[in-house]
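There's a structure below that I have some questions on.
Here the complex is missing a single protein chain, while all its other protein chains stay put.
Chain IDs A, B and C follow the sequence of writing; residue 1 opens each chain.
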Amino acid sequence: MSLPAEFHDIAKRVSNWGRWGDDDEIGTLNLITDAVVREAAATVRSGLRIPLALPLQQDGVQSGLIPGRINPLHTMIQINQELFGPGTVATSDDTAVLSLQTATHWDALTHASHSGKIYNGRPAATITAHGGAQFSGIDKAPHIVSRGVLLDVARAHGVDRLPGGHAVTPEDLDAAEELAGVRVRSGDIVLVRTGQVQVYLSGDKHAYGYPSPGLSIRTPEWFRARDAAAVANDTLTFEIFPPEIEDLWLGVHALDLVEMGMLQGQNWNLEALSTACAQEKRYAFLLSAMPEPFVGATGTPVAPVAVL
Amino acid sequence: MSLPAEFHDIAKRVSNWGRWGDDDEIGTLNLITDAVVREAAATVRSGLRIPLALPLQQDGVQSGLIPGRINPLHTMIQINQELFGPGTVATSDDTAVLSLQTATHWDALTHASHSGKIYNGRPAATITAHGGAQFSGIDKAPHIVSRGVLLDVARAHGVDRLPGGHAVTPEDLDAAEELAGVRVRSGDIVLVRTGQVQVYLSGDKHAYGYPSPGLSIRTPEWFRARDAAAVANDTLTFEIFPPEIEDLWLGVHALDLVEMGMLQGQNWNLEALSTACAQEKRYAFLLSAMPEPFVGATGTPVAPVAVL
Amino acid sequence: MSLPAEFHDIAKRVSNWGRWGDDDEIGTLNLITDAVVREAAATVRSGLRIPLALPLQQDGVQSGLIPGRINPLHTMIQINQELFGPGTVATSDDTAVLSLQTATHWDALTHASHSGKIYNGRPAATITAHGGAQFSGIDKAPHIVSRGVLLDVARAHGVDRLPGGHAVTPEDLDAAEELAGVRVRSGDIVLVRTGQVQVYLSGDKHAYGYPSPGLSIRTPEWFRARDAAAVANDTLTFEIFPPEIEDLWLGVHALDLVEMGMLQGQNWNLEALSTACAQEKRYAFLLSAMPEPFVGATGTPVAPVAVL
Partner (left out) sequence: MSLPAEFHDIAKRVSNWGRWGDDDEIGTLNLITDAVVREAAATVRSGLRIPLALPLQQDGVQSGLIPGRINPLHTMIQINQELFGPGTVATSDDTAVLSLQTATHWDALTHASHSGKIYNGRPAATITAHGGAQFSGIDKAPHIVSRGVLLDVARAHGVDRLPGGHAVTPEDLDAAEELAGVRVRSGDIVLVRTGQVQVYLSGDKHAYGYPSPGLSIRTPEWFRARDAAAVANDTLTFEIFPPEIEDLWLGVHALDLVEMGMLQGQNWNLEALSTACAQEKRYAFLLSAMPEPFVGATGTPVAPVAVL
């Protein structure tokens, strides 16, 4: 089996390989300039902070659909332990084990590969068990603060959430931009709301993961035209799942991560943000979404916050 | 053994128990109002982003000094795995295990207890292995964005780093405020630089941890007077270690976390920030330092970023 | 709520507290003398070895019924890594994370407590997050080799497996002894087969755990009379679940572990052993079931083997 011609056609159009030099490891994050950040800070009006992360807990979004990916397990190694003797100040200490792509997370560019290559044309074999990703690990991307723009596709469609079979198209993004009254520009981090996370929040993990609305194979060109720095949404799979084109599984991952070098975020809870943006009639804000700098990792938990 | 009278005297003066109601679980984070955040965003001039987290890696700061606290271990469960068949798009997936207080982190208010109590007078026994901290777990504090102020005590002393035996006093903080040309005010997050993290960065983990400069038992009153929202520094132990008062181990932890209800941060890398603040002659900035929402946890890794 | 009078009556009759001294930490394992082991070795006739452990894997018996208890996760930290340079001998290395009571396991005596006490009258509070069980951890029991006796209750009933609601009674054990043609004696390890593990093996984890056949609250007295050294079976819960007496949850655990000081084993796969014993018409054999010596642990994975 090989990837269909349609995939390769889009890949040629969106590729950023070499755009920031052969040594580049961070792709479209290069678009977040100091000027972009200054303008992002200038969007703050009310000072309202809206966290976008789901809780990290055993009862998390992972249901077994993705083999080996586990929900966070929290355990204790000290509980009110008086380490310096009876009657002294006591401490409590925790340990956690988790998949780095478990709940609200960023995929590093190295989370996907195709045809033996990762972003910027490097060999996929540079990812090993011993050290993880030699290039484009998440630790190479430690600065993710920019202007965030919410594209509330569900609201633009007049629904609470899009149905499982809905592929979010460029036309959907245009309509959401119109609702937002703001145009995505170079360096923006785009948050695409489908409402799907409500299914998890209501207790049904299996239906949350599958079938899922998500980004169409046609959207990478839209994001490439706008020069977005990163895209996140409120689903487990990011892209429409099962896919639009038979046998083209994870095609959006391959285009965004491998070809464009654009980070993807998944399982972001955009519900409270949707309400706040609608109330304030503003869909652009300061967004901080700093990766935890796990060395060589192909993903990371993130606790994003929108500041309105 | 019991805590000395001197400790109890200070405790009375700094206690915030009941200040935000008997139900409060977040303490001085209540001081970060929307107005504070608006003003924090307004401090941004250059748009320069400075990440403050140490890498999460096996070769981390933990040296065995703190029993059971481990450095992060990163392992792989998929490497370029073609889950949907040969020739399809491949993915890589990681797992990590780590102590939640391992590298750059926040202590939750529940990280310390004394005399059987945690912050706001609740029983320490509300922390259990089954679910962790029932009250004041780190997941209750999901909004940490505010104005940051760097108090560069090492620079104010004209040294690269303070010696191991140096207790950072209120007078040191005053001098650093003067150098900064800014006064700490209600809701600020204060970053106290000793330069000690250089010892770890140069490869000597043991000397990094012990002996260490750190905050004096006299500083909680200073932070209480200013109504700081949180304090972080660039040491393993946060407070001067070994302590100033014989047998009063972790006294600052008990005063900050239990009595004041003020979050502490440790192992923050303030070196690049120190250089940037000195160059820009500005020591106040927007600081985002979002906890990962581990449910019931008494600490969390954090990837803080200062935006100048 | 307190434990019913019926429980306390049985507890008095089966208690072994003090029987092997106040310092004892291993309970009925004291009954496995060198003479018992010699006789156990002498039972070997065919040399056939039958392993009794379930595979350790993500797709294990844990279904979420027991909060926080996870299936084993296996990850890689090296895969064919040429640590000493290209072309040298390569190695592969693994990491695992697992609940110690996850699959085929022994409960340590400290796995259960009641009324604030563990085995031999010690305070339950001697189990802490910092070091685990100070007394009667599984590392104190490193010698578990003895004569094994299979009591095949399902076969004695003429069925493949007992139904979910079946409490295995002393009369059932008598009948299985008769089928076996062997009487349980001091120091024996008794394996009680219900056939329930077939439910897991056929793919239904939920039905495996609940409802489950298991040992009746009346069996501890039977094992006490025989002076068995340990008992294991082929269920998740060991005892009949839900319990026979309303609100007496885990009563068998409390009697076996806390009162008698007798180790329990769970999730043992006794299917192949059942077939072999029936074929050879012998139900006694050499059994090796060595705990992994996790220091302070209240349970351990075990890979038991019967040698016929």
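One rule holds for everything that comes next: contacts are C-beta pairs under 8 Å (C-beta built on N, C-alpha and C of every residue); 3 or more make two chains touch, one makes a residue touch a chain.
Being a predicted model, the structure only gives us computed values, none of them experimental.
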Quiz item: Given the contact definition stated above, which residue among C:Leu100, C:Val184 or C:Met262 touches the chain not shown here?
Solution: C:Leu100
Quiz item: Which residue, A:Val14, A:Ile32, A:Leu54 or A:Ile79, contacts the hidden chain when the whole complex is considered?
Solution: A:Ile79
Quiz item: Which of C:Asn16, C:Thr75, C:Thr235 or C:Ser274 touches the chain that is not shown?
Solution: C:Thr75
Practice problem: Could you tell which one of C:Gly18, C:Pro51, C:Gly64 or C:Gly121 touches the chain left off the display? | Solution: C:Pro51
Self-check item: Chain not shown, touching residues in subunit A
Solution: 67-68, 73, 75-77, 79, 95, 97, 129-130
Practice problem: Spell out, residue by residue, where the missing chain touches subunit C. | Solution: 1-3, 33-38, 41-42, 44-49, 51, 53-57, 66-70, 72, 74-80, 83-101, 110-114, 124-125, 127-129, 132-133, 139, 142-143, 145, 247, 249-251, 253-254, 286, 288, 290-299, 301, 303-305, 307
Self-check item: Residues of subunit B (touch criterion as defined above) contacting the omitted chain
Solution: 58, 67-68, 70, 73, 75-79, 81, 92-93, 97, 128-130
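Simple rule for what comes next: only the chains that are shown with their structure count from here on.
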Self-check item: Same or different contact residues where subunit C meets its copy subunit A, judged by the half mark
Solution: same
Practice problem: Averaging only over C-alpha atoms, locate the centres of subunit A and subunit C and give their separation in whole Å. | Solution: 45
Quiz item: Of all the residues in subunit A, which ones touch at least 2 other chains?
Solution: 67-68, 70, 75-79, 92-93, 97, 128-129
